[in-house]
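Taking it in order: structure first as structure tokens, then the write-up.
Removed: one protein chain of the complex. Kept in place: all other protein chains.
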Amino acid sequence: MAQAAAPLERQSLLADVWSPRLSSWGLRASAVIYLTVLIVVPLFVIGVEGLRNGLDSFWTSVTRPAAISAVWLSVWTAGVMAIINTLMGTLTAYVLLQYRFPGKRLLDSLIDLPFAIPTLVTGVMLVLLYGPQTAIGGFFERELGVRVLFAPPGIVLALLFLGYPFVIRAVQPVLAQLDIHQQEAAHTLGASQWTTFRRIILPALLPAMISGGMLSFARALGEFGSIVIVAGNVPMRSQTGAVYIYGQVEGGNMGAASAVSLVMLAIALATTLGVDFLYRWRWQHART
Amino acid sequence: MRERNVNSWAGGLLLGVVLLYAAALLFAPIFALLSGAFRDGIEPVLNALTTPDALAALRLTATLAISAALINAILGLICAWVLVRHEFPGRRFFNALVDLPFVVSPVIVGYVMIVLFGRMGWLKDFPVQLAFSVEGMLLVTVFVSLPFVIREVQPTLAALTNEQEEAAYTLGASQWLTFRRIIFPTIRHALTYGVVLTLARALGEFGAIAVIGGGVQGATETATIYVFRSMHDRNPISAYSMAVLLGLIAVLILVMMNKLRPGHRKGH
Partner (left out) sequence: MSIELENVAKHYGAEAVLHDFSLEIPQGELFVLLGPSGSGKSTLLRLIAGLTPLDSGTIHLNGRDVTSLPPQKRRTGFVFQNYSLFQHMTVAQNIAFGLEIERVPRPQREARVRELLELIELADLGDRLPSQLSGGQQQRVAVARALAQNPDVLLLDEPFGALDVKIRGQLRQNLRAIQKQLNVTAILVTHDQDEAFELADRIGVIDSGHLLEVGTPDQLYRKPNHRFTATFLGSVNLLRGTCNGASLYIEDVQLPILNGMEYFSGQAVDVMTRPESVFLTRKREEQRGHVLGRGTVISMAFAGPMEKVVIRLEQGTELQVLMNLNRAHELGLHLGAEVWAGVRDYHLLPVG
């Protein structure tokens, strides 16, 4: 679906040659204003507010134990989710392409559900499924002493739901384009299904897998709607970065909110830039 | 076709694992929601959904979502056009910016709004009241759903070759006519798909609105805020009912997405 900053391959086309200057400039201006107002300004605001009271203040806000714990919770839960999703997403895409089975069409059409469904509804669904009063949640708490909901496991579950489509949809087109004859060649050379998957298919999928995984990570990092219902939001224990920021804003501590916002944003941006970089590097590499 | 039936135990195991995971992750929550909401039958649900508060919330959500979709459709189309067809310094930069709303946490968006338009904000004397108002909610909704139209239209537009347009020009068609009759029909699919995604995102927005929304029950409360508040007020049936409705709308959107996707995948 949405690609992170894909490299622009097209040069300027007819528009510059044929269009009267005025309409061309008008279009360009609209686009630039739209994007500037909506995106550049917020970025600017976050940057300025975050550092407004000087680096010391920024540092203090960012190193408060609650803040560190919150950001770290966001990062590791999103990371765990990204890893699981990369694995399961690839396998799911593979299975969807390779095998016939009952319910296949249903599954394929439901994969995008997390894209379409409000995150809040996700939270409600998970409460109804894993909450302490339910069969599953109750079981986990009584027998295994593990709290699913209102605790980090619940966060990971919510993020898993959220990130489910990313890797699948990133890998599917690559998988579909694979040359089946390469796999047949591997078979005639004695390679089993598994060896063929490992040595021939997987290397071709790796770029899509990684970029899908990283994208799901970036998306999950700032997740709020489902987390706020599912997590418990206890500072230092089950409060993610986004919820922490929310708390600070509600409490009027704009300085703290801005500092942590800056950090979260930086992490998210680094991830998407990493994807873009990887995509470009891989793409060049494959061409030579 | 490549498809075949499972023919080995390893394949069967793989299939089993994948399906189990999908069932636990996708199907189980849906089932849980439905059984939780309809535990006492369909009447409580219908009653909960027809209270004035609920209806007001739905109305507001619909208004915001449709308005945002329209704005993003038009301006998104323009942006996609400019980004694909025009060369100017900073184009790369702007192109990268488009992905930002996708990865920024919605609470940060709300926070920026407060910083700009709040009581002590940079632009606190801005003519239009944007904090804790419907206009502000519209603005953030537009922001979070910004990338979809642009990102869906861009590749289709980029894949369009000159020849058809040039043919039209030699036959005397003006630029606008060419756009309307030649270019637009080609990107219409991608555009529609982008609008559907925009709608889905706009309908589901919560975090930013939680920060800067009016939050006034019955007046400036969106459907998602309604659910959140109901959970807090220990009014589960209201929460679950609205959640089911929102989920149903999401499924409808999903159906539309799937109908549009195959054509969209084939591209131009």
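As written, the chain order gives the labels A and B, with residue 1 at the start of each chain.
Quick note on the criterion: a residue touches a chain if its C-beta (ideal position, glycine included) is under 8 Å from a C-beta of that chain, and two chains touch if they have at least 3 such contacts.
What you see is a predicted model, and the numbers here were worked out from it, not measured in a lab.
Trainee: Quick one: which shown chains sit in contact with the chain that's not drawn?
Mentor: A
Trainee: Which one, A:40, A:174, A:200 or A:273, makes contact with the chain that was left out?
Mentor: A:200
Trainee: Can you say which of A:36, A:63 or A:192 touches the chain missing from this structure?
Mentor: A:192
Trainee: Determine which one of A:36, A:63 or A:182 touches the chain that has been left out.
Mentor: Counting the whole complex, the residue in contact with the absent chain is A:182.
Trainee: Tell me, which residues in chain A touch the chain that this view leaves out?
Mentor: 179, 181-182, 184-192, 195, 199-200, 203-204, 286-288
Keep in mind that, in the parts below, only the chains that are shown with their structure count from here on.
Trainee: Determine the centre-to-centre distance between chain A and chain B, using the mean Cα coordinates as centres, and give it in whole Å.
Mentor: Centres of chain A and chain B (C-alpha means) sit 16 Å apart.
Trainee: Using the touch definition up top, name the residues of chain A that touch chain B in the complex.
Mentor: 1-6, 8-16, 18-19, 23-24, 27-28, 30-32, 34-35, 38-43, 45-46, 49, 88, 91-92, 94-95, 97-101, 103, 107, 109-113, 115-122, 124-129, 134, 160-161, 164, 173, 180, 193-194, 218-219, 221-225, 228-229, 241-243, 245-246, 249-250, 254, 257-258, 261, 264-265, 268-269, 271-273, 276
Trainee: Chain A touches which residues of chain B in the complex?
Mentor: Of all residues in chain B, those touching chain A are 2-6, 8, 10-11, 14-15, 17-19, 21-22, 25-30, 32-33, 35-36, 75, 78-79, 81-88, 91-92, 94-112, 114-116, 122, 142-143, 146-148, 151, 154-155, 158, 162, 165-166, 169, 175, 197, 200, 203-207, 210-211, 223-224, 227-228, 231, 239-240, 243, 246-247, 250-251, 253-255, 257-258, 265.
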